[in-house]
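First the structure, in the form of structure tokens, and then the observations on it.
All protein chains but one are shown at their positions in the complex.
Entry: subunit A
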Amino acid sequence: MLPSLCPRQCQLVTLLDDNSLHLWSLKVKGGASELQEDESFTLRGPPGAAPSATQITVVLPHSLCKLLYLGTESGNVFVVQLPAFRALEDRTISSDAVLQRLPEEARHRRVFEMVEALQEHPRDPNQILIGYSRGLVVIWDLQGSRVLYHFLSSQQLENIWWQRDGRLLVSCHSDGSYCQWPVSSDAQQPEPLRSLVPYGPFPCKAITKILWLTTRQGLPFTIFQGGMPRASYGDRHCISVIHDGQQTAFDFTSRVIDFTVLTEADPAAAFDDPYALVVLAEEELVVIDLQTAGWPPVQLPYLASLHCSAITCSHHVSNIPLKLWERIIAAGSQQNAHFSTMEWPIDGGTSLTPAPPQRDLLLTGHEDGTVRFWDASGVCLRLLYKLSTVRVFLTDTDPNENLSAQGEDEWPPLRKVGSFDPYSDDPRLGIQKIFLCKYSGYLAVAGTAGQVLVLELNDEAAEQAVEQVEADLLQDQEGYRWKGHERLAARSGPVRFEPGFQPFVLVQCQPPAVVTSLALHSEWRLVAFGTSHGFGLFDHQQRRQVFVKCTLHPSDQLALEGPLSRVKSLKKSLRQSFRRMRRSRVSSRKRRPAGTPGEVQEGSAKTERPGLQNMELAPVQRKIEARSAEDSFTGFVRTLYFADTYLRDSSRHCPSLWAGTNGGTIYAFSLRVPPAERRMDEPVRAEQAKEIQLMHRAPVVGILVLDGHSVPLPEPLEVAHDLSKSPDMQGSHQLLVVSEEQFKVFTLPKVSAKLKLKLTALEGSRVRRVSVAHFGSRRAEDYGEHHLAVLTNLGDIQVVSLPLLKPQVRYSCIRREDVSGIASCVFTKYGQGFYLISPSEFERFSLSTKWLVEPRCLVDSAETKNHRPGNGAGPKKVPSRARNSGTQSDGEEKQPGLVMERALLSDERVLKEIQSTLEGDRGSLNWHSHRAAMGRSLSNGGAE
């Protein structure tokens, strides 16, 4: 939780919740750098001492010797030798020793409390500065064991900054003030040079960290965290930058964990000359360019916040054609105009990962109605383009109002930065399903309120009206009342859309239940959509509805009353519990006094235990009851599939649409799509050809047609672009139906069962997600096989062979308790997959030995250019790899790229740590210590 980099050693020390210290080092293994834990240590006080005596608040790695200075709650500073963590008891700087060496007049006040700050003199390694929470600051001579200077402030100390030349101290205090103290030998000067409250005169919150940075031009940068007027802005997470008469309070949407400034790297340089401000907020990392006027933010090349708004769905498209790729990037680059042109200022190591063999896109749908396009080809997810569907609809808040609402004369001069924004204007905007055709650039997006948008990629901004169609899925069913949300109100008249994907058709399902399945056929220009009530087919070329089909069972009352889908409610409750947890974590952290951590620990354990006991007391039992036809949600459409196959007879194939429901029913419609030259003149016709009721009534999760060679039919336009062999239309086709319980192959056109694999009956696991994956041979370039990649409700991933349905391999991948992880899993076409291991991180796995994405990097050895503490390159990567278990390390875990570590391995340790994070804040962390020392580590890391 509290990482500090050791100078010159390429080593990292972390302090965990349980007051244990861990030493990590970067080792080169197989040509790539790896972080390894070398040693761990727990500081022990004399027998009988209070636990607070050794509760570490600050860690200072000393630049010269391999020493760690550990500030504690008792006010003592312990010294530990690295790398063996040998305690050097004779070098302990006890508070008594300091007290004795103070002049008389400073001794009479109770000045000792916990150590809040520990710093090494920027030039003289024999001097360290110790700041105590009651306001006493001493500069201690390590060799002479004496107090060189002391400073006494009247306010509680929060943090101190030592100016580059060591001649000036800046201390910040709990009342929102900061003071400058000259360090000069002429007189013991008890009075500060200057003291002011930047956001006074009314009571202010504490300034928790301050930086005072000199520049060549003369005017310094003052950068501090907090200090806002308590009454009106006390809840903001702000970092203020003051320079040359300019002042801006950067307003973050999540708690600021720490910040640092990138400055001139050469310690001998006379000035700091800061050029970038790096802020680690709880949900994201923000970098601000301090050299460009206006201080614009810098776009992140990695570590982007995936969950700016909660991720509601994801969709992966492999092997994007270059043309589409470039157009998406071009559209995205126009959205990034407000970013600084500065190059990414952090340089850590060299990536050894080979260039990705193909271009992959991961599309994430979000609660706020946006779709984000990520470059998922390599190790790091990179945001390419963001699509917002909000403009199509009328929402309560006009998006234009928010941006420039802040007037010029506002005080404090707040400026919102960062992209994390968990608040959605309207939950109905949430994206539930995405389908992108990579060949045609058609995109279909469906949402929570039954809205289905069809979009087309356009390189120019355009003002166009979106055609609106209502699809009444209940048709003439009577006596039903929808008790859920209303449908979204769409804007009438032309709307201006920026370059990129622009909607041209909006289909709104009635009742406006959440869209549960979506399929787009770009060759036939058809889009199919399904909800809990039925499904429909829409011709987006002619812009008319082809048909709708109600799948409701007459007894399915629940589905009619509202958005009560079990899946969704589960997701919702999960999300709520996450929120609750986060809230309690935050509040408990704030509540926690600086008292003895032992008590705190006990207290929190007590409050948690009743909850656990209650859970255990309730006997867990399961009813054994077969699925019945009357079960609710049977009409819920789970899957939609287009296929050109032999639906009616074995002599002629025709386009068809297949739909599978939660009740184990499959509907097949034969379609008549007019030839291209008459496509606009003749209507598309559909006729129901088949209906299959699976005996076991389990939800249908996948439908697939295999051609005469038992190869899955290619995607639309794939053959037209010469990227796939055309399907074998000679032999007999087969239909594969995957339900939650079993896989079953039927012959076509006469649907008779051919073979099956019963998964649930044998293993007790259910299929959650299934996808066809192409497994390419590593030896022969042109050889590959198609098999099924299957995710079960237990988090296992299996490969089931096609067409014989033999289970091949099985790995446990996701924890079975991680319901949201299992729900978020998405497979790629080449046997890889992604799932969310937290609301903000995707883990990537691969089932194919041919396609591996591994983070391999080489961090330059620190020995070569080692000046200031912690000059080891690649500091940003180090803390995140360590995956410290503390709750506060959340902020660092938002690193999408770095979690993609293994080819299908769930690191037991990581999982445990995540679990412990989720289980709440049991640790004995003292928040003071965290803040203080974190700063150290980050500034260490950032110094280049």
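To be clear about the criterion, contacts are C-beta pairs under 8 Å (C-beta built on N, C-alpha and C of every residue); 3 or more make two chains touch, one makes a residue touch a chain; residues count from 1.
The rule is simple: contacts and distances are computed from a predicted model.
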Missing subunit (named according to UniProt) among the choices "Par-6 family cell polarity regulator gamma", "Superoxide dismutase", "EF-hand domain-containing protein" or "Phospholipid-transporting ATPase" = "Par-6 family cell polarity regulator gamma"
From the listed residues A:Glu460, A:Glu625 or A:Asp782, report the one that touches the chain absent from this view.
-> A:Glu625
Residue among A:Thr215, A:Thr395 or A:Thr760 that touches the chain left out of view = A:Thr760
Of the listed residues A:Ile692, A:Leu706, A:Leu757 or A:Ala789, which contacts the missing chain in the full complex?
-> A:Ile692
Return the single residue from A:Leu148, A:Val390, A:Leu414 or A:Val751 that touches the missing chain.
-> A:Val751
By the contact definition given up top, give the residues of subunit A that touch the hidden chain.
-> 475-478, 550, 553-555, 619-630, 687-698, 741-742, 744, 750-753, 758, 760-766, 793-794, 816
